[in-house]
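Have a look at the structure that comes next, please.
The complex appears here without one of its protein chains, the remainder shown in place.
Residue numbering begins at 1 within each chain, and the chains themselves are lettered A and B in the order written.
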Amino acid sequence: MSRRAEALLALGGIAALVFTAWAAPWLRFVLTVALAKGLAVLGILLLLRAGQVSFGHAMFLALGAYTVAFAAPAVPETLVLLPAAALLAGGAGLLIGLFVVRYRDIFFGMLNLALSMVFYSVLEKFYAVTKGTDGIRMPNLSVAGVEPGSEAQGWIMFSLALGLALLCAVGVRAYLGSPMGQALAGIKTRETRLEFLGVPARRVLLFAYVLSAMMGGIAGALIAMTSRHVTPQLAYWTSSGELIFIGILGGAGSALGPFLGAVAFELVRVYAAAAVADAWQMILGGVLLAVILFAPGGLVGILSRRRRQA
Amino acid sequence: MGEWFTENGLLLGLAALDGLAYAALVFMVAVGLNLVFGVLRIVNVAHGSLFAIGAYTAASVGLLFAAWGLPPAAGFAALLLGTALVGGVLGPVIERGVLRRVYGQEEVLQLLVTFALFMILEDVQKLVWGVQPVSQDAPMKVLGTVEVPFGDDTIPFTVYQLFVLPGVALFTLLGLAWFLRRTLTGRVIVAVTTDKEAAMAMGIDAARVTLLTFTFGAALAALGGALASPTTSLVPGIGASTIVLSFAVVATAGLGQIEGAALTSLLIGLGRSAAVYFEPELEVVVPYLIMVAVLLVRPQGLFGVVEARRV
Partner (left out) sequence: MSQPTDVSRRAAVLGAAASGALLWAGGEGARAQAAKPSELRIGITTFLSGPASVFGVPSRQAAELLIEQINRAGGIGGVPLRAFFVDEAPGADHLVGEYRRLVQNENVQVVFASISSGSCLACTPLSTEMRKTTLLWDCGTQRVFEEGKHPYAFRTQGYGTPEVLAPLLYLLKHKPDFRTLAVINQDYAWGRDSWELWKAGMDALKPGVRVVAEMFPRFNSTDFSTEITRLLATRPDVVLSTSWGGELVTLVRQATERRLFERSLFVLPVAEASMQSLGRTMPAGHIIGARGDHWNNHPKPKNPEAMKRFVDGYRQRFNEYPIYPCHHMAQAFSALQAAYAKAIAAKGGGWPNDAELADAFRGLTFDTPTSTITLREDGQGLEDQLVGLSSQGERFPFAVPRDMVIFPAAMVSTPVGQKSVDWLKSLKPDILAQVPAPIAG
């Protein structure tokens, strides 16, 4: 997609989101969560560029969410909690990444899965500390020292999510254009040749992994602050599967893809659940199937094809 | 240390028996996934759904037989019938109808196709069989129990779980090994697993091989479900819980390695059993700990072949 087309699409998207959030207050919540998930999927996108699929990315989301949940009673300040979550998730990403980037393909995917399931079990079993599957309720948070009312809180979270999404999307775009980002694609095609060029493949992948972990942590923190309730379900393997689903739905061709995919996914799920409460899973599965069979480039692919034809 | 063993030796013995039965079921489900992955290089998330549908079908056929007044032993025929139906019908339908369209595309897309199928099949199960637990335990009941000595006491074990399950698993393992090593079709499958391009260059019809392998894998998943159905009651969601375990086995065993799958299943079964007896909280994470431990030492899996790096 050309830069101009991408910028126009981004602006149009932001305008549409803001209008919808203003016109339909109940959708504001859904859209905030969608933007947060899109942020996490942005991280998955980085790994997809390297040809690796992480089945356990939800653990970084959960890490960010639980960091906020545990720290909030002591430090109920949004602007402190967000960076804290990002740093903690990034740190964990570094530790885990050092181990995991030595593997490729299915082993990479399954190791991430295993670690996320162990994390899920820990969250769920240490009942005394984490309240297990009941989850932890978030106390009221202040923003820059001020405690806003519930309506204002909703708008603040929405704007934060939008702002962070924009920031990270621009950042990822820049990163993917940089030599390190371009090297990711090298890992996918022929890693050996990359090494011959003198590029340390593991370090490249590790950098991408840590970045994606940080974004996952921010996403988790946003979800925690918006839904005000964190449960271990955030770390379950189906959560990770959902993120990959969104990644493909949106399309891996552009940094906008994850957000398009996330918004589409959340809206489809909400309306499918509202229309056919006991078959929403089937509808979502059908949508995914249709996208893969007929539009494997995702929504981004559809849009760029149309622009090229027009 | 010796003291601990004298105190707990009998318990360990019991744990081993339990672990064997559990390992047998894990193996039956995971080996099909392993085969499919070896040939198609796709982790088939819908494998769990095939397991569940195999279990439901076997139970339904069994209940039908019981309603017709057939003797309880006919329950075994029901198991086999259920397997054949699911494997023979769903396998080719999925492979031809859906997977064939995405071959050659990115691996992540192929994987997501199976994830989409899984989601659809979960709701299909609910629509067809409802949400109330479905039980058909005639095959287990008809065989009765056997008393295993335990110190001054005896512990009843069901013959089904102690002998039939491990027996069938062993038979499957040996049968598969013989099939893959000694028959032409089997060796063709191994060839395609090792190097698809070279195999095709040799004139092997890869399309036929993938169809055959997938159907076979589906039948094995369904057989696993059918074998599990007499011991448990079937509710929505059992496919989802089984599949994660199978993923762990596939990664640990090595690509397409059925002996690896057998050994991994045994490790997981015994490990889990020991955990239940001595440290119950660890029971859930045992498969993942084993996977991480194995991959640390042997990054290509237990029996995986180190692939030459492509230049």
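Criterion: a contact is a pair of C-beta atoms (placed from the backbone, for glycine too) under 8 Å apart; a residue touches a chain by one contact, two chains touch by 3 or more.
Predicted model, so just to flag it, every value in this text is computed and none were measured.
Undergrad: Could you tell me which of B:2, B:69, B:203 or B:280 touches the chain that is not displayed?
TA: Counting the whole complex, the residue in contact with the absent chain is B:280.
Undergrad: Could you tell which one of B:89, B:235 or B:289 touches the chain left off the display?
TA: B:235
Undergrad: Touching the absent chain in the whole complex: find that residue among A:87, A:166 or A:270.
TA: A:270
Undergrad: Which of A:30, A:92 or A:118 sits in contact with the chain that's absent?
TA: A:30
Undergrad: Among A:142, A:182 or A:233, single out the residue that touches the unshown chain.
TA: Missing-chain contact among the listed residues: A:233.
Undergrad: In the full complex, which bits of chain B touch the chain not displayed? Write them out.
TA: Residues 10-11, 14-15, 17-19, 21-22, 25, 122-123, 126, 130-133, 135, 137, 140-141, 145, 150, 153, 155-158, 161, 228, 231-238, 240-242, 272-273, 276-277, 280-281, 283-284 of chain B touch the chain that is not shown.
Undergrad: Applying the definition given at the start, please give the residues of chain A touching the unseen chain.
TA: 19, 22-27, 29-30, 33, 124-125, 127, 131-135, 137, 150, 223, 227-229, 231, 233-234, 269-270, 273-274, 277-278, 280-281
To be clear about the criterion, only the chains that are shown with their structure count from here on.
Undergrad: Based only on mean CA positions, could you tell me how far chain A sits from chain B in angstrom?
TA: Measuring from centre to centre gives 32 Å for this pair.
Undergrad: Please name which positions on chain B make contact with chain A in the complex.
TA: That would be residues 37, 43, 45, 98, 101-102, 105-109, 111-113, 115-120, 122-124, 126-127, 240, 244, 247-248, 250-251, 255, 281, 284-285, 287-289, 291-292, 295, 299-301, 309-311 of chain B.
Undergrad: Which residues, counting only chain A, touch chain B once they are in their complex?
TA: Touch list, chain A to chain B: 48, 51, 53, 55, 102-103, 105-107, 109-111, 113-115, 117-118, 121, 125, 190-193, 237-238, 241, 244-245, 248, 278-279, 281-282, 284-286, 288-289, 292-293, 296.
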